[in-house]
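Notes follow the structure.
One protein chain is absent from this view; the other protein chains keep their places.
Going by the order they are written in, the chains are A, B and C; count residues from 1 in each one.
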Amino acid sequence: MPGRAGAGLVVIDVQPGLLKAYPPRRARRVVESAAGALDLLAPLGLPTLILELDPDRLGPTHGRVLGAAPGARVVAKARYDATADPESFQALEDLDRPWLVLLGVETHVCVLQTAVGLLGRGRTVAFLDDAVFSRTPRDQRVGRELLVRAGAVPLTTEVLLFALLGGRDHPAFSQVLPRLKARVSRPDDGEAPIDPGGPYDGEG
Amino acid sequence: MPGRAGAGLVVIDVQPGLLKAYPPRRARRVVESAAGALDLLAPLGLPTLILELDPDRLGPTHGRVLGAAPGARVVAKARYDATADPESFQALEDLDRPWLVLLGVETHVCVLQTAVGLLGRGRTVAFLDDAVFSRTPRDQRVGRELLVRAGAVPLTTEVLLFALLGGRDHPAFSQVLPRLKARVSRPDDGEAPIDPGGPYDGEG
Amino acid sequence: MPGRAGAGLVVIDVQPGLLKAYPPRRARRVVESAAGALDLLAPLGLPTLILELDPDRLGPTHGRVLGAAPGARVVAKARYDATADPESFQALEDLDRPWLVLLGVETHVCVLQTAVGLLGRGRTVAFLDDAVFSRTPRDQRVGRELLVRAGAVPLTTEVLLFALLGGRDHPAFSQVLPRLKARVSRPDDGEAPIDPGGPYDGEG
Partner (left out) sequence: MPGRAGAGLVVIDVQPGLLKAYPPRRARRVVESAAGALDLLAPLGLPTLILELDPDRLGPTHGRVLGAAPGARVVAKARYDATADPESFQALEDLDRPWLVLLGVETHVCVLQTAVGLLGRGRTVAFLDDAVFSRTPRDQRVGRELLVRAGAVPLTTEVLLFALLGGRDHPAFSQVLPRLKARVSRPDDGEAPIDPGGPYDGEG
């Protein structure tokens, strides 16, 4: 797990051209989960990179997400694997942190291929289980399984937060506490699945 | 994951004599899922082999599947493990691709035994999680687990498709796009399970 | 997987003194699943050992199970781990097959401890996922996970059957076929869980 040495965040492809294929409630959940993770982690000041696939065709990153990461760098890419694009690969390198933590869409395409690309170049990679998404449950499940098989470490926003904090003595603790309390008091708590797309029992 | 170097597809035993033991809706889903995977991947021109178990007794491959792979070679076998039959093993060798991707029925019998046979001969094997089936949820689940334990890589049709494409610059991209859009707009999207065979909670 | 070289079956503790703690429908399912597995595999003539824990206190093996394995040897044990009891360990050795396949109750106690004992002595161990049981879903799930972690191979009755058969050319094929057909035509098919003990979502 990442310790206080730190981690960089990589937000992948939270763009209208991809989300329009999602059921509306699930699309909202993608946006709220990504923005919620960035909000909760904001007091820690992690360097953040926002990647966009073919933004001329698929549009810019959703405003809620851009607003939750005001200091982030935004970089376009033309390949699903961001390490296969020289500019986005350089931007990943510029984060210069021992852990790269991925979030966004789609688990089984750009998140997976970028993780595999980074791992193949010897980087340490994690992903936020509560903030990566595919359109269908099966692609989500198999994409996640392939991420883990490839060597990416599954985290949640809270696992990452508390691993970076370590205890009450962390200087950001007092800023984090009210955000945690707001999260707990929200009705759906950011955890209940929205529109899972019909019955699903995990079998073929 | 398979890259642009390519993969061969192996369709296993989608035959009426086996499907008649399935609940009718699940049998239709087997056929639609296999044909749907072949349809979506068609623009990539992957070499395809269709295997049939004892076709004299179990009948020929379902017409929908044959129609979705017009250039495929069809070969009969008498053993559950296609590598144990000289003619079907030679046909697998003739595909001559670094990855062999299996789909069809049944996950826990012919798909599993053929995967184990290929892996034991040093070949690289994957299977389409959304297009391999057993009659019961338990056999599906344990068959899948044994495939992974043996070394076969779980993919979905979309994971494979986007890994082979890599990005918008692939020459087949423009032919793939309308097929993807048609898939998203279908009501059940090819993903919702049909007739899972009664309540099932994954426990003994 | 076990091939034609063969396997021995080990039935563990299907006794009234243990089953009386189970909900009645689940207890019936334990008996029917164990007897059903023995029935289906009977044409293959696998050597079979039936173990009983403290039969003076917990009673003899259920009659349905004894009836489905007429040639089996029955041996008592006083320890949860059958390899820790000299007489039952010798009986396991006497099976003299490359694979020992366990079924019965309870997954997380005697099945688990016997598997760990056998694996620690260098034997190859599998278990029938559809014929091992614990009283609660959680003990079943964690017991199964510990079996796999220890090195036992999960099978189902059908996975084992078709791995031993290999194809239609096996001499027992014609005797197996009507048993398979009878199994498919049964309403619950021996697969739907009976009385899982209330809602269960696999989480803490």
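Here are a few things to note about the model shown:
As a working rule, a contact is a pair of C-beta atoms (placed from the backbone, for glycine too) under 8 Å apart; a residue touches a chain by one contact, two chains touch by 3 or more.
Computed from a predicted structure; not experimentally measured.
Looking at the complete complex, one finds that the omitted chain is in touch with A, C. Screening C:R29, C:H62, C:R135 or C:R183 against the full complex identifies C:R135 as the residue touching the chain left out. The chain that is not drawn here is touched, among residues C:R29, C:H62, C:H108 or C:R183, by C:H108.
Where chain C meets the omitted chain, the residues involved are 21, 54, 57, 78-81, 84, 108-109, 112-113, 116, 135-139, 142-143, 145-146, 149, 197-204. Although one chain is not drawn, its touching partners on chain A can still be listed: residues 1, 107, 129-130, 132-134, 137, 140-141, 144, 153-156, 158-159, 162-163, 165-169, 184, 188-189, 191-193, 196, 200, 202.
Going forward, only the chains that are shown with their structure count from here on.
The two sequence copies chain B and chain C touch through a face in which the numbers common to both fall below half of the numbers used overall. Taking each chain's centre as the mean of its C-alpha atoms, chain A lies 44 Å from chain C. Annotation for chain C: no residues touch 2 or more other chains.
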